[in-house]
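In this view, the complex is presented without one of its protein chains, the others remaining in place.
The chains carry the letters A and B, assigned in the order they are written, with residues numbered from 1 in each.
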Amino acid sequence: MKIFVLVEHRQGKVRDITYELLTVGRELAEKFNGEVTALLFGGVDEKIDRLKKNAHHIILVEDEKLKNFNAELYQKALVPILKDEKSYIMLIGHTAFGIDLAPALATELDVPISTDCVGIQIEDDNFITIRQMYGGKLNAKVSFCEPGRYIITARQAAFPAKDGNLDGKVISMPSPVGEIDYRKFIEYVEPPIEGVDITKADIIVAVGRGIKDKDNIPMVEELANALGGVLACSRPIVDAGWLPKERQVGSSGKTVKPKLYIAIGISGAFQHLVGMKGAETVIAINKDPNAPIFNEADYGIVDDLFKVVPVLKEKIQELKKG
Amino acid sequence: MDIIVCIKRVPETAEAEIKVDPNGKDIVKDTLNFDINEADNYALEEAVLLKEKFGGKITLISVGEEECEHILRMGLARGADDAIRITDEKFSELDGFATAQILYSVIKDIHFDIIFTGCIATDDGYSQVGPTLAELLGIPHATLVTSIEVKGGIARVHRELEAGLLEAVDIKLPALFAVQTGINKPRYASLIAIRRAASKELKVLSSKDIGLEEPRRKIKIESLFVPPVTKRAEIIEGSPPEAAAKLAEIIKEKGLL
Partner (left out) sequence: MNFELTKEQKMLQEEVRKFAQEELAPLAPELDKTGEFPKESIKKAAEMGLLGIIIPEKYGGAGMDFVSLAIVAEELCRACASTGLVITVNNSLAAYPILAFGTEEQKQKYLPKLASGEVLGAIGITEAGAGSDVAGMETTARREGDYYILNGSKRFITNAGVAGIFVVFAYTNKELKHKGISAFIVERDTPGFSIGKHEDLMGMRATANAELIFEDVKVPKENLLGNEGDGFKICMNTLDTSRIDIGAQAVGIAQAAFDKAFAYAKERKTFGQPICEHQFIQGMLAEMATRIHAARLMVYYAAFLKDQGKPRISKEASMAKWFASETAVEVTRKAVQIHGGYGYTKDYEVERHYREAKVLEIYEGTSEIQKIVIARSLLRGL
């Protein structure tokens, strides 16, 4: 059983999902006595030492046409590599890359595909993928109806990345793709900067009564900025006139469903919880260990927010740089 | 410009409580409201915007039982011209590939310049049907489309990448686009349009009519289960700098940095 991993890269850099896939790939390779081959199309601008640590082989197809992602061309490059293989798992990220490429690839190769997986298991020689359904309210065990070849797209950050200690051999392959006129990558477009709509933010840092004074709010806003997120708050802050109503999360404010919600100095009265219950990951910082917010949070720090927040901001900035 | 829009009827689960039914492979549906999949609604509006600009016809297609006629009619009220429902008792437990096959069997005989689908369904979320259908039809496609402009047989689309970044791509028509929510603001059907759509004939096709006996399924759901729930926050210990460092790592590990 061969394990193939499509290296996802953008603007010259390998994206994190690649290393997550390679980690899963190596685990599967161990189970099946196989080896992991990373497929790098177009090339990157950085050293590929880390890729070499994480794969047994790296097939490198250098081609200007493949430097920027193009689903049609990537499919054309993958098919010759895979079409004669009888036993393999092809791992692709469930990303803007994979969503575009993988189902079409699976159709051309006539291979079953399970998308957006958050888990992979072996049960009695059967491959089981774990997927979320109904907005994450339920999980499903999904199996393949035809054995031997599988394509799996994995959700970003669902599988932890752990570096291996392999010494991947690079095999250069000539590009099998010619020019096409039906799909052309034109350019990247940066997002425009607009006014604040906290319901659209992926990361929200919300401040509550515990902040005690209006002049302490900038400290929390700096944390929000460091995370690339948006400042929000609970009712008392709006009542005091310290932040505008549009920043309020709660039953008489806005309902938000961000990927990350950090509640700082917020006790967690149900009127507030109702507005942020849908957040994927909730972190609470409050010096009261019995604050109800800790029942809604995934992680918590029971301590003085004035001591924790500044230092948390620094740590975040450090990690972002590194 | 002739456009086909593939739409799906899904349960509204965002605010509802979801229970696994006794057979363990499906959910209890009788207390749920159903409606058109959100992304498909945006797809229909995008089609109507293009029709307003270029003229032509919009055909809606949905695979499903009689209940899905409601979303087809609402689609007609919003600006589509024709609606086709494909059905058969044998079409239970379809996966993305099988659904695409069924759609392909009907679409291959219809003239189109663009096919629109939603890029993800809120029930099973595979994001599979669009690109699969495009591949079967032998046409190019693009997913996660957040804007589309057509000129001289080429569509300039923006695709949503990660972290707010977009990419601009040119696709030659005929092509399939799986659109992302938020691409436009779906209009409300006018009362007169509702009146007309309420009495319009819908075309209903069965597997015999489309010459597809048994659509091929490639994956299947073994079981549905409630994901393990954490009742209490994991408290991070240590002095403020220690705890902060651990927390920062956790945020990073979740890919949120």
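Everything that follows uses one rule, which is that contacts are C-beta pairs under 8 Å (C-beta built on N, C-alpha and C of every residue); 3 or more make two chains touch, one makes a residue touch a chain.
Computed from a predicted model, the values in this text were never measured in an experiment.
**Student:** Pick from B:K90, B:R195 or B:R216: which residue touches the chain that isn't shown?
**Tutor:** In the full complex, the listed residue that touches the missing chain is B:R195.
**Student:** Which residue among B:M74, B:C119 or B:L166 touches the omitted chain?
**Tutor:** The single option touching the absent chain is B:M74.
**Student:** Suppose we count only contacts with the excluded chain; which residues of chain B make the list?
**Tutor:** 70, 73-74, 77, 188-192, 194-195, 197-199
What we mean here is this: only the chains that are shown with their structure count from here on.
**Student:** Can you work out the whole-Å distance between the CA centroids of chain A and chain B?
**Tutor:** 22
**Student:** Would you tell me which residues of chain B are touching chain A in their complex?
**Tutor:** 11, 13-14, 18, 20, 27, 96-97, 100, 119, 122-132, 134-136, 140-144, 156, 158-162, 164-172, 175, 217-227, 230-236, 240-241, 243-245, 247-257
**Student:** Which residues of chain A touch chain B in their complex?
**Tutor:** 10, 15-16, 68-72, 94-96, 99-104, 106-108, 112-116, 128, 131-146, 156-157, 160, 181-191, 202-203, 227, 259-260, 281-284, 289, 294-304, 307-308, 311-312, 314-316, 318-320
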